[in-house]
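Let's turn to chain A:
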Amino acid sequence: MSKLLDIRGLRLEAGPMGGRTTILHGLDLTLNRGEVLGLVGESGAGKSSAGLAAMGYTRDGVGITGGEILFDGIDLARASAATLQDLHGRRIAYVAQSAAASFNPAHRLIDQFCEAPLLHGTAARAAAEADAIALYRQMQLPNPDQIGFRYPHQVSGGQLQRAMTAMAMACRPDLIIFDEPTTALDVTTQIEVLGAIRDVVERYNTAAIYITHDLAVVSQMADRITVMKHGREVETAKTRQMLAAPQEDYTKSLWAVRGLKRPERSAPEAGPLLSMRGIEASYASAKVLQGVSLELPRGQTTAVVGESGSGKSTLAKVIAGVLPPSNGVVVWQGSPLPGRYQKRDRATLRHIQMVYQMADTALNPRHTVRGTLERPVRHFTGLRGAALGARVNELMELIELDPAVFLDRLIPELSGGQKQRIGIARALAAEPEFIICDEVTSALDQLVAEGILRLLLRLQAELGLTYMFITHDLATVEAIADRVVIMQQGRIVETGDQSRIFSDPQSDYTKRLLASVPQMDAGWLNGVRQRLAS
Partner candidate 1 sequence: MKTLKSAPTTALLGMLILAAVLLTGVFAPLLAPYGETEIVGVEYEPWSAAFPLGTDNLGRDMLSRMIYGARNTVGLALLTTGIAFTAGAALGMLAALKGGWTDQALSRVIDVLMAVPPLILALMLLAIVGPSIPNMVGVIAVIYIAPVYRLSRAAAMNVVSQDFIQAAQLRGEGTLWLLRREVLPNISSTLIAEFGLRFCFVFLFIAALSFLGIGIQPPTADWGSMVKENATLITFGDITPLIPAAAIALLTIAINFIVDWMLHRASGLKS
Partner candidate 2 sequence: MMLKTTTALAAPTRRGFLAGAAAGGMALGLGLNTRARAAEPKKGGTLRVGYTQGSTSDSLDPATYANDFMFATSYAVFSTLVEIAPDGTAQPDLAESYEATPDAHVWTFRLRDDATFSDGKRVAAADVVSSIRHHMGPESKSGIKPLLAQIKDIRADGDNVVIFELEDGNADFPFIFNDYHLTIRQDKDGAIDPESRIGTGGYVIEAFEPGVRIELKRRDDYWKAGRAHFDKVVLLKVGDPAARMNALMTGEVDLIDRPDLKTIHLLKRNRNVKIHTQNGTLHYTMPMQVTAAPFEDVNVRLALKHAIDREAIVQKVLKGFGTVGNDHPIASSMPYYNAELEQHSYDPDKAKHYLSKSGLSSLDVTLYTADAAFNGAVDASVLFSEAAKGAGMNLKVSREPDDGYWSNVWLQKPFCCSYWGGRPTPDLMFSAGYAATADWNDTSWKNERFNQLLAEGRSQLDQGLRAEIYGEMQQLCQTDGGALIPAFGQYVSAMSTKVQTPEQVSEMWDLDSTRFIERWWMA
């Protein structure tokens, strides 16, 4: 097997002179022709930078400060701009995480497909278009003959992702860098995309670097896996080996995430804390919720599961009173709630709190942690002075952050996980009975997410909170939910105790959803596809 790519002692540094931070400390990677290497790690591991560096490309402010990148004998670290320009798109191609953002909204898909072949002179326009359509067909895109003549915004995310893979294939490169190509997709679509990618890569025997944080996914795609942490290689092994017997503790810890289990709980106290009857809601003309009815048992966690567009977040908005329902009623402890939060009394506002998906936008970046917490405490409990300070410290203890260290930091100075904890603390400040958690973990790395989930479970145990947990990630559901509500296109398709839903799902959709969750088994993908095909 001949080496296609050979990275030796690659150092990447970022930032201005003085405050430079090292992104990669002397990374070594090799890749043979036709081989697929999985690059795994949490955010900040430097896997994306490594992937881009493999193309001899670094983002603004990042510089290669050591080592070499031998692509087919050419050292990309020292290659001229012209050389790189010639290689990019022709022999090395790139597939970005968010296809929606990485397609130029101003041009049609096929024009963007043809750009590289034309520029590199590998094909004439007509030939390029024909090839595009052929590839679209191989990628199992719906009506491949026309789809290319659409604009990006007219095509769904999953299809875009496949179209981008096709585009990468345009010049039949020797190497493709896949940078988290499915992370932004729903599980059911993810399967299709993964399948399509793997087929085409195998078919043209293209070498690839597949970057992801999801071990289950990478185990479907890669021949070899390299685990990275903080810019360093942790361990590298053949996929099966890695799955069967991870050597390093860190690698093991990545597996361990699946270990989280909620405490067994006694049956719910009588009477739901909150219930909804025949809720209908719509944005402008588009109806998002159609006749949703459900009950949230006191002191338990109800997970609302669904893919994007299922209306699960809208449900949260209705309960919170941000989006008054056009029909139906929300009942809180037996009494109906006004549709608009403005009309609700402070007690109600206080007892229904929200924790948001994006901690970055959920917390005011111009406030300190103290400011963020003091305001609601004072607002709801009326505490002042020393008592106030004490309460804020208490909250910090609750979310396991050291007040001394964090209270006076600005929000942007916190990590993603810490921000999310502050978000929770802000909700707790109101001393609520009920908290809506809207995708609270989906933006976080698995280890961090697990921490948050543990915290939520602990708080529930200590404070007897009731959760409505909105998520698309079934692993999370399995970890913490007592009851599960499955939503699709604004309707509830199935409701039930967690164990029951997972053990024997009734509706087809639920079945498909469950089946689509990637498993830690290299054969899984094929299996699923056959099953779904039949």
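The candidates were selected such that all candidates are chains of the complex that A comes from, given by their letters.
The rule we apply is simple: a contact is a pair of C-beta atoms (placed from the backbone, for glycine too) under 8 Å apart; a residue touches a chain by one contact, two chains touch by 3 or more; residues count from 1.
The shown structure was predicted, so the numbers you read here are calculated from the model rather than taken from an experiment.
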Key: Touch-positive candidate for chain A in this complex, from 1 or 2   = 1
Task = Going by the contact rule at the top, pick out the chain A residues touching candidate 1 in the complex.
result = 16, 320-322, 341, 346, 349, 352-354, 356, 358, 361-367, 375-376, 379-380, 412, 426, 430
